[in-house]
Structures are given as structure tokens and as C-alpha cells.
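Only one structure is covered here, and it is reproduced in the block below.
Only a single protein chain was left out; the remaining protein chains are all shown in position.
We call the chains A and B, going by the order they appear; numbering starts again at 1 in every chain.
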Amino acid sequence: MSAKKEELRIGFYVCHCGHNIASMVDCVAVARSVEKLPGVALARDYKYMCSDPGQVLIQQDIREHKLNRIVVASCSPLLHEHTFRGATEAGGLNPFYFHMVNIREHDSWVHTDRQEATEKAKALAEAAIRRVAHHKALEIKKVPIHPDVLVVGGGIAGIHAAMTLANAGKKVYLVEREPSIGGHMAKFDKTFPTLDCAACILTPKMSEVGSHPNITLWTYSDVTKVDGYVGNYTVQVKRKARYIIEDLCTGCQDCIPNCVFKEPKFTDDFNEGLGKRKPVYIPFPQATPQVVVIDPEVCLNFKRGKNPDGSPIVSDKCKKTCVEACGEKNAIDFTQKDELKEIKVGNIIVCTGFKTFDAGRVPAYGYGTYKNVYTSLEIERLVNASGPTGGEVILREGKNPDGSPKTPKSIGIIHCVGSRDKKTNIWCSRVCCMYSMKLAHLLKEHTDAELYNFYIDMRTPGKGYEEFYNKLLEEGTHFIRGRVGEVTDWAMTPEEEGKLVIRVEDTLAGVVRRIPVDMVVLATGLEPQADAGDVRRLFNMSCGGDGWFLERHPKLAPVNTFTDGVFLAGCCQGPKDIPDTVAQAGAAAAEAMVLIDRGYVEQEPNTAFILDQECSGCKSCIPLCPYTAILFDEERKKAYINEALCKGCGTCVGACPSSSIVQNLFEDSEIFSEIEGVLSYD
Amino acid sequence: MTKPWTPRIVAFFCNWCTYTAADLAGVSRLKYASNVRVIRLMCSGRVDPQFILDALARGADGVLIGGCHPGDCHYVEGNYKMLRRFELLKRMLVDFGIEPQRVRLEWISAAEGEKVKTVINEMTQQLQALGPLGMPQKFTAWDQELEHLAQAVQARDAAAGPCPTHAAPSPTPEVVHV
Partner (left out) sequence: MSKPKVAFYWCASCGGCEETVVDLAEDILGVVEKVDIVLWPVAMDFKYKDVAALPDKSIFATLLNGAIRMSEQEELAVLLRRKSQYLIAYGACAQLGGIPALANQFSREQVLKFNYEDCPALANEAKTRPQAQFTEAGRTPHLSQLHHVVRTLDQVVDVDFYIPGCPPTPNLTKAAFEALLSGKLPPKGAVLAPDIALCDECERKATKPTDVAFTEFKRPHQGLWDSGKCFLAQGVVCMGPATRSGCGAACTSGNMPCTGCFGPTSRVRDQGAKMLSSLCSNVAAKDVAGIQQALAGIPDPVGTFYRYGLAKSLLRRRVDLPA
């Protein structure tokens, strides 16, 4: 017969969590009920188990009462399992002799009947008591962290995260899908509330990124594949062909004036379509890297159609004046192909940003119908000195009698376009009130027009924001409280003739007003990127119901994701302004540095292993593993698991037809005893 | 005093999506029926059909499995493996005379706290309407027919007097348990 087992001495602790648990669960009754269960040496209730005294209590009890298993009933294990494992270990036990019961998130917070909630807590506690008896001492594996970091997205978030890491001596890959870094911020003219020039504060950082010895900058590139796990990610990056050899291009831009197209005639995306560019172009003067791009869709040296590999077909029909202009630099290469790079990194920071709400989705505001209805981002370019009009605010439609472009005399800015509306996006985009006022100020400065802001609520929480609002009020900008009903060109009075009329219920005055203006600006909200779903899958993140990437904890882990080693910064996590974005980017960089500087991660020892004697070699498990962690030993005709590759999902365990695979922490006996326990109540 | 019957639901939630969603439901202070008892697994792919049958056999009136949405599995495809098992298990349970509503598979992402609430409330209602499955009570009832014989034998033996036990025992080889 087997040696007598060590007597089970379980310590059970039920946490009041102040009133969070105790108000709905009779903690004393739970402790008294658990006390009677076999193997329980002591059962206590305590006000705050996670507090220092709570943890010390566990440690003392382990020593004084010779406890060999610990169960704590409190909040979610996702929150405090680590804490209590630590306390268990500090008490001298293996940390995996601990199990946690969630009676807050899964019980006291979601139920309304104290008796029922108490019964549930008892049943959940009993399940844990039965389960913990089967627990085994396990060892935490330490996995080394690759010190390099991938930053995805080169907006201000990505730039700041990359710079922070690079300045700390970490090697960073910064991958940006556009030809230049800078993101949305590069398009802005000024930033609120300080009105510093966006370019003045951003472009130095951009060029620093471009020249930083620790940063490998890959623009015009996509992350196409991510494999591995925290500390050891293998990432595939597609460097899209820009038909320019980056190392040879000096940024002289001689090719651009020498293009066979004498005039720019293709839509300039950077300028929101307000300007034109040539087939060979640089997105904006301060673009980083200072490397031009050739657009094969419109360049005459390419023809319609694609090669079998998807690359455009070189026609060689063009005179290639650009190549002549490039001369000895020989930077232009029409045969360039997309290139796949594979890199190894330990951490990934996702800063993929946002897209602005498509104003056309609110037809009542006439965007796309009336030419003088603009989006806020168009105005950013319009007021920008390096924008398509050189900073002159001129209307798309309408000329002065002398034929010169017309400047607006009155402008209406409609807030919350696409935001705070069940029909479109429910959320507040957070930045629109402030940028609307900034644009009002800038437009007034540029045109001296009469400015009207149509708002639902003014939201100006932020340092210096309310002050900025006051400043705008003093400047004589009109603020009309009310959601605009429509923008129309249907004039009812001579004054309205030739104007756009904004119809709005002024909810402060209690009247419906018609305000004729020359220009309408739609303060479009922020939305998740169109491909956020794909990006989320690529990096194994979660999305909220609204499509923004989900942080691990809204308060305590705002830049972490549910995947270790993948962090978030900037608007991909939700709308935020530049200060918050930069703060978050710094936080994400710091989180990555925590892992890098520690040098290793501790891995949950919930991996699976195959019972070698018992495995019949049926191979049923092998195709089930997405990580190819299960291998077949041809010599011995048995399967085995490469523990380093196993991520602990337990799928093979659930499928092994002879139950010859065991998952640590989730053994069959542990789950069965839990089932028994949760059903033990009357 | 007997409490009115309410259904017992054993739930197996994957750590990354549905368990987190249930946490979110808690953080959001949503209110739902207290009939569910959640067992946390790392992935819905870990859900062994034995767990479901065992839960039913031990007195669960329904079993709820929660995993990540298709394409969203933290472990790439564990949820598909559960889906495939579920499809055949559901059919098999019907052959066992168990109503298909008693076993439910739901994809609930970490953001869908609201769905946790809806699904649990809905399932509780459905099971309340179905009534208890009551396997432990069934096992007892089924085995009543054994009790009858035991009683009959006891009665007969009592009438016949004790069985001879004084006779020489048979030569027993030395027993060594290995």
C-alpha cells in the first residue's frame, strides 16, 4: 500500500472586501460552513484579505497551524491570485497550494438576494476546498525576455514609446504603414490648449526617431504575422515596395519636379484630398524618413494589371525623367518587390491609432453634398501653413466677383458628429470640444469670420482646457447649445441666399434657429481603425464592444492587454488627446522595460505533459496543438510535449481519448472535484 | 421547510474571454440569477465532455460553456474544438433523453459582460420551465429495484436462520498486493 498521505490542513479565508462582499454575502456563515468540511484546519473571515495584515495573517497561520493548503474567497483571481500565491509562498508553502474563489465579481456584485449569494459563496468555497486537496507543488518557469521591442504605428504614441525605449538603450523596431511617421498629429496645425504649432513639437521628435541609433524605422510596412509569446515573439513585417532604395535616397526630391507629370494631379491623402500630388511624392515636407515614394497605380512606368505574385507590372513606357534627375544616386528601382522581414522581439507596443468618423454617414449635415461642408481634419490642413492652400482659408465653392477664391465670413462648427449618438457611435470622442474651439480660434484668426459652435455639452476637463473655453468666449465666438438638425442650402430669406443654413434648436433660448453661414465644419469623432479586428487577432488582443482595443484593467492595467508582452498606447485603446496619448505611450514603454530589465518572465506552470507509460501513441492530440508543441517520438511510438512551446490551453487534455495527458493546475481530478463541490449545496 | 426548486447551472468559462466578461459583469454591477456556478478553465478547448456529463450526473440541471468568439480564441482554435465536441454531444444527449436546452455553448468576449447576464438569466428561465434533471435522484429511484431484493433476501435469511460460517475455510494462497 502507498505511504500514508500527509494530513490535509487547509486554511480558508473569506474576505469582506469592506462592504463589497460582506454586504451581500454572510462571510461569517461562509467561514462557519467551510470549517466543517473535511481537511479544513481553520476558517476565518477578514475585512481586507489583500491588505498587508490579511496577507500576514495567512503567513502566520501557515506556520502556527501547520497549514498545507490555502483557499481565499474574495475577488477575481485575475486580480489577486498573484497576491495570495505570494502570501502562501511567503508563509513557506509552494504558491500553487493555493486556490482562489471569486465571490465578489461573480457573486456579491451580481446578486441581490443575500441568502442566495451566501449559498453560492458556500458552494464555490466548497469546490475550492475539494479542489485544493488535489493541488500539487509546481515550479514557476522563467523564460528569458528578448530585449528588443516592436512598436506598431508611428503616430505620436508610437514615436514617444519608441523614443522612450531607445533613449533607455533598448533596441526598437518602429513599423508604420504609411510612407512617413507622424500619424494624425502631423496633420494638425496647432495643438490645444496651448496653441503650439504641432509640427514644431512633433517634427523634431520625428527626425530624432529617424536618426536614432537604437531605432530601426520601417515605414510603408505592415506587420503580417506574430508568433510566439511574451519575451519571445517572432514577427513578420512586410516592407511594401516604394520603388525607391531607401538607403540611396537622400531626400533631395529632385525627382519630383522632374516627373513627366508637370502638374500634380493625383489625390493627396495627407492633405485629406484637398491638394494634389504626383506619382512620385513625399507625403509632406517634414516627412520621416526623407524618402520619396512612387505610386505604381498612377506612375506611367507601370501598366494596369498585376504580376502573378501580386506586384505591379513594369511597362517601361515612361521616359523616366525621374531616374535621370536622380542621376548617380540610382535610388529609383522600378523592379522593387515587397520584402518580408522576420524579427525577434520580446515585447510589442501597439499604437495603431484611430480613424475619424466618416461624416457622410450623417447625411443631414450635407458632407459630400454641399462643397462648403468640411470635416475638422480638412480644416486642420486648410489652416496649416504647409497645407494645400498655404494656410489660406478659402472655400471650395464660390468665387469673389474678381474671380479670386472666396474666404468665409461666417463659419459654423458642429460638435459631436458621429459621437454621443446611438445611431452612430455612443461614445464621447473626448477631443472634439477642444479641437473645435481650437479651430474656431484659428479660423477667426485666419478669416476674422463670425464663428458659431453648436454643442450638446462642452466637455473641457484637462489642464488649461476650461481656461481655453473662457478665452474663446471672450474672443466673441458664439456657443449655441443644441444638436444641429440639418445643414441645408434652402434659403428662406434673402440673407440666407447662397449660404448654408444650420437648423438647430437652441436649447438654452428654447427656440429653433436658422443660422446662415459660408462654411460648415463637422467635428467628426474618433473611431477604431477599419482593420482593428485584423490587428487585434494578429496580436491576440481583445476588443471592447465598441471596437477599441481592450486594456487588461481599466484602472490598474490601462496599457496592458490580456496577452503578456503586448501593450497599448494612444487612441487604438480609446479616444484621447495628445497629453494622455504621450503619457500612455510612456507608460507602455515603462511596462516593456520592466520586463526587459528583469530579463525574464515567470510563466504560469499550467502547461500540459503526457504520461509516457500510458500514452498509446494514437496521435489524436498532435494535430490539435496550434503551437506544434506536441511531437511524436517515432522511435518509441509515443507523443510528447515540448513544454517550452505549450501555452497551457488544455485542449489536448480534453481530447486525449485515454486521459493520458495532464494539465498542471487544471488536472482532471481538480476539475472533477470542483464540479462535485459546486453541486454540493442543498 | 423545503426551499422551492431552482435550477443548478454549472458553467465552464474560458479564462480570457468569458470569465473576464463575468468579471466585467461584476465590475459593472449587472444583476443576474444566482443559479450559476462558474468553473474557470484556461480555454473552452479544455472542456472535456466528461465534465459536462459528470456535472449533469452530479445534479446540475444545465451546463453552460463560455468561450471566445470564433476567430478570437486566445489559443487560436481551442473554441472550434469545443464547438465540434458540442455539436455531437448535443445530439447524443438528445438520444439520452436530455433536452438540448440543458447544455449550452456561448461565445462571450471579454467585453460582453451584458451577454453573461442575458445568457445566465435566459438559461435559468429555460431550465426553470423544463424542471429539474435530477440525475442523483434518478439514480436512487432506478436502484430502488435492488432494494426490493435486498429486503426479500434479508427476510428469507432471517426465517432460515444463520448461514453456516463455522466450516473450514478454503485453503487461501498468501495474498500479496502488488
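Note that a contact is a pair of C-beta atoms (placed from the backbone, for glycine too) under 8 Å apart; a residue touches a chain by one contact, two chains touch by 3 or more.
As the structure is a prediction and not an experimental result, all values here were calculated from the model.
*Asks:* Which residue from A:E64, A:E297 or A:E614 sits in contact with the chain not drawn here?
*Replies:* Touches the omitted chain: A:E614.
*Asks:* Which one touches the absent chain: A:F192, A:W218, A:Y435 or A:F672?
*Replies:* Only one of A:F192, A:W218, A:Y435 or A:F672 touches the chain omitted from view, namely A:F672.
*Asks:* Just to verify: which one of A:I622, A:L645 or A:L665 makes contact with the chain not shown?
*Replies:* The single option touching the absent chain is A:I622.
*Asks:* Touching the absent chain: which residues on subunit B qualify?
*Replies:* 45, 48-50, 52-54, 56-57, 70, 77, 80-81, 83-85, 87-89, 91-92, 95-98, 133, 135, 138-139, 141-146, 149-150, 153, 163-167, 169-178
*Asks:* Touching the absent chain: which residues on subunit A qualify?
*Replies:* Residues 1, 611, 613-620, 622-624, 632, 637, 651, 654-660, 668, 672 of subunit A touch the chain absent from view.
Everything that follows uses one rule, which is that only the chains that are shown with their structure count from here on.
*Asks:* Please tell me the distance, in whole Å, between the geometric centres of subunit A and subunit B computed from their C-alpha atoms.
*Replies:* 39
*Asks:* Quick check on the complex: what are the subunit B residues that touch subunit A?
*Replies:* Its residues touching subunit A are 3, 8, 10, 15-17, 19-20, 22-23, 25-27, 29-32, 34, 37-43, 45-51, 54-55, 58-60, 71-72, 74-78, 81-82, 85, 109-112, 117, 177.
*Asks:* Within their complex, state which residues of subunit A touch subunit B.
*Replies:* Per the touch definition, subunit A meets subunit B at residues 1, 76-79, 102, 104-107, 109-113, 116-117, 119-120, 123-124, 127, 536-537, 540, 542-545, 550, 562-563, 606, 624, 626-627, 647-651, 653-655, 663, 666, 668, 671-672, 674-676, 678-679, 682.
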